[in-house]
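What follows is one structure encoded as structure tokens, with my remarks underneath.
One protein chain omitted, others in place.
All chains are identified by letter, namely A, B, C and D, in their written order; residue positions are counted from 1 within each chain.
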Amino acid sequence: MNFLTDSLRSALLLVLSRDPEMLEIVGLSLKVSCLSTLLAALAGVPLGFFIAFTEFRGRRLAITLLNTLLALPTVVIGLLVYGFLSRHGLLGSLDLLYTWKAMVIGQVILIVPVVTALTIAAISRIDDRYRKTAMTLGAGRLRTGLVIFREARFGIVAAVIAAFGRVISEVGISMMLGGNIRGFTRTMTTAMALEYDKGSFTLAVALGIVLMTISLVMNVLLNFFQGRARM
Amino acid sequence: MNFLTDSLRSALLLVLSRDPEMLEIVGLSLKVSCLSTLLAALAGVPLGFFIAFTEFRGRRLAITLLNTLLALPTVVIGLLVYGFLSRHGLLGSLDLLYTWKAMVIGQVILIVPVVTALTIAAISRIDDRYRKTAMTLGAGRLRTGLVIFREARFGIVAAVIAAFGRVISEVGISMMLGGNIRGFTRTMTTAMALEYDKGSFTLAVALGIVLMTISLVMNVLLNFFQGRARM
Amino acid sequence: RAGGEKVLRMATTTSTQASGLLDVLLPAFTKDSGVRVKVIAKGTGAAIRDGMDGNVDVIFVHARAREEKFVRDGFGTRRYPVMHNDFVILGPASDPAGIRGLDDAAGALRRIAAKKALFVSRGDDSGTHTREQQLWKATGLPLATMRHTVVRKGGKREVESVCPAGSGAWYLSIGQGMGRTLTMADEKRAYTLSDRGTYIKYRFGRRVPVDLEVLCQGDPRLLNAYGIIPVNPEKHPGTRYDLAMQFVRWLTSERGQALIRGYRLLGRQLFYPDARNQVTGMP
Amino acid sequence: MSLYYARDLTRIHGRRTVLAIDSLDIESGRIHGLLGANGAGKTTLLNILAFLDVPTAGHLGFDGRPVRFSGSHLRRLRRQVVLVDQHPVAFSTTVAGNIEFGLKIRRIGRRQRVRIIDEVLALVGLEGFRNASARGLSGGETQRLAMARALAVTPKVLLCDEPTSSVDVENQAAIVDILRRINRERGISIIFTTHDRQLAAGLADRILYLDHGRLVATGWENVFSCTVEGHDERHDRCLLPGGRRLLLPRGLAPAPGICRLSIDPRAVQLAPPARETEAEQGLRGRVVLLTAEGEQVRMVVDAGIRITLFIDPARYRTLRPGIGDEVALAVQPQGICFLAGR
Partner (left out) sequence: MSLYYARDLTRIHGRRTVLAIDSLDIESGRIHGLLGANGAGKTTLLNILAFLDVPTAGHLGFDGRPVRFSGSHLRRLRRQVVLVDQHPVAFSTTVAGNIEFGLKIRRIGRRQRVRIIDEVLALVGLEGFRNASARGLSGGETQRLAMARALAVTPKVLLCDEPTSSVDVENQAAIVDILRRINRERGISIIFTTHDRQLAAGLADRILYLDHGRLVATGWENVFSCTVEGHDERHDRCLLPGGRRLLLPRGLAPAPGICRLSIDPRAVQLAPPARETEAEQGLRGRVVLLTAEGEQVRMVVDAGIRITLFIDPARYRTLRPGIGDEVALAVQPQGICFLAGR
């Protein structure tokens, strides 16, 4: 596979050159993805707990809707957020369109359902006795939630990792809301899409390899910290 | 929100018109997504079981790699598969590029890591006594796996639903490997992307609404069957 | 693939497809010849790449220099001119750089650069972007060259593109399709270079039109010629050269050309046939 | 003062009424034992008393005030009551971490936490496991950990669901000891369930019997299934397992057929040797167990079925029945009670 070795070597060159533009792109990708994941986790995990542990009419419906939202296409999210942020939109005055903040908004919408649905799945199999034991020992909702969180942490972390993978590899929303403006809102994936459109497949895959490497590093770090925390 | 109501009405019109082209697009989307999800589930769930239950050196590394693969961008997958399927690629003689089969190949690669990683997470919290009980009652690996599967089904189904949502809303791979050829490989998402490129935002969102409706129907059906199976 | 059916695969640019012209041409061709056409629309670079990889039988793009190189390198048999339309320089009605009415595209760009007025560039190596770069070169302004080194077939190769030097925050290179470029230019109240077809769609074809006006047009350098090139069957034995030539002949025949001439988008003619009389007057 | 009161308390699972208590009052500061067969509803009742489960209908009062089953109200009540589960789970942290949980919630300072942890670990004999992973503990160790975890928070009421079922003999005695002590010294009210009648008798001030979700007045000890037949105009005959029969006055037994009856141990008398032969509606069998229970002596006689009875010390000293002796028992009809269901 000539193509692959070409790409690998290009990737190496890219990394070794430490091209400032490249570094900027990587930095922005990480910033946007990490922030989106963080915000989505902060919203989605508690939401998942709420749905899993609160008895309310239409709970099953809520879960079904959530599962449906997993299929929300990036184009739709992009257009909806665009509708709000555009000059003619409700929030047009904030001048957020084509900034990294717009990307974060779109991406959070993209992955909150992912985090929530998978959090629900993760805690659904935690023995109910953990909840009861925490409660009988005097824990309020928050503490009880933390207990369940600890027991379900592997599943929840998996949900968050899946969400992170989703956003860092996501291109549609970044493209539509960020605009892929060189020097401002170009991320690894939008750069890849651009290179692809230009026909420079090698460079596109090289960027992809860089992206995977970064994702690997993130996962190794996470694994390391999880491992330490578990002890 | 004028835009949204317009889109909703367009979506209604689209559905009511029962335009044969529209139906074909929806049909193809469903065919490709369902098949990809099915294949990925058939590969990913057993793989997840294998990784979760087999003690081997580098198991943790395997999980980390899997988590990394969750961040595999569609452009990379598209290009890799392209490299193989393109005329001078290894499998060029099969003439698969720009067919729905190519899309399925790419999408399966996209979601096998999702299904696998989330399956591992889903079964990680299943009490080990289920495994032991099944084994002591004489179950082999397969039967034991089925027992765990039943206990973890909620999580595994969530994984599969997430994977389905991922592929049915996915556009990059479908575009690159299917080619968005009208009458052959146009799916709902590539049609949306095209409409978006054409500037018909309303139609794009209308298609998105149709897609969400279909996804909702799928989820309701699934929920229904799951509900019945659970009894 | 449906048995026995004759299917031609064509790579083209997104703008060709988005203009709607293909929706008129292809059904007519299929009716006349019984050949179905599979259209794969991509960025110009990727479309040409598809031809180089032998994944399609014919390419239909608008980047003259690269088309000729494609033929020179032996990937295509010959370039057949099909039609042309033109590029226009767009900007907000307020026109901060004062280029309204200019017919010298390079001069217009010079003024934009002088004012450091926002300019959105497609920056995607497309036909439009290629033309924009040519225009910048024609301005005589100092240019910055960006290079990427890639490894191809084992050897290193430089890929370069130019933009005005010191363009900093006013020159937005966004690497996206025409439609998205227009959308952004509208949002940012910026200038941009666009093909007329996409502009007409975005200006007159939508409930919320892009709020950009044609400020500079008519420069011969803004001419946008489309050519069609069959992929060389000697390079890629699997391709259907026969079908490709059948399509080329049809497209350049009086019937094909008449359809192009007659195509109206929102009441406006978009394309001018080129096959018989190589150059016609500007609109 | 009454600690709990319940009126018409029911709990329904699906279509099954699992608990149906007409009236129950539990006094403060005492030790209550809750006995009953598997599925009688003991765990269900404890869960409701611990405010962890909501009754389907009925009234529950705690500390003189009615319990409203709403989140915040329950949360406050839960601080005073701790339930030790039948099969407890340990949080996946260390043994000490498990105990610390309830203490942290109560905002107890670090120093004192350490002191309390050491103290309760010593009580249940788990000193050596302080920093071990709690999920690795054996069955009995986990049960003792759960007890320690509950003791650490010094609740007002301690509910123990079979607290010694997996615990070894040495530690069983220790736990019984602890329960007695915290009840006496700190006035903690205790309600526990068990299948060990001796444990219940030895530990509890009062014993409650549950049968199919209902509180029953029977002593529960001697419960048998039997077949009722007519005998003569004034008596029914009751065939017990093992072929023994009892004659009962007409009207006591339900319609002829298979049913369950319980014999209050206090209604069974050891017939003096002289009257043995004439014990017409009595039972004969061999003594298999004798044990001290408070002042009285508990005796189990194997008469095909195993019948428990109590003998008061004076009578015991007179008769001095020994293991293996054949004895005759007289059953007073008013001690016989027919149970619903099965």
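Everything that follows uses one rule, which is that a contact is a pair of C-beta atoms (placed from the backbone, for glycine too) under 8 Å apart; a residue touches a chain by one contact, two chains touch by 3 or more.
Predicted model, so just to flag it, every value in this text is computed and none were measured.
Among D:57, D:217, D:258 or D:292, only D:292 touches the chain that is left out of the view.
In the full complex, chain B touches the hidden chain at residues 127, 129-130, 132-141, 143, 147, 150-151.
Although one chain is not drawn, its touching partners on chain D can still be listed: residues 13-14, 36-40, 42-43, 86-87, 136-141, 144, 161-162, 165-173, 195, 197, 223, 286-292, 297, 306, 313, 316-317, 320, 322-324.
The rule is simple: only the chains that are shown with their structure count from here on.
Inter-chain centre distance (chain B to chain C, centres taken as mean C-alpha positions): 35 Å.
Separation between the centroids of chain B and chain D, computed from CA atoms only, is 55 Å. The multi-chain contact residues of chain B, meaning those touching 2 or more other chains, are 3, 196, 201.
Shared interface positions of chain D, defined as residues touching 2 or more other chains, are absent.
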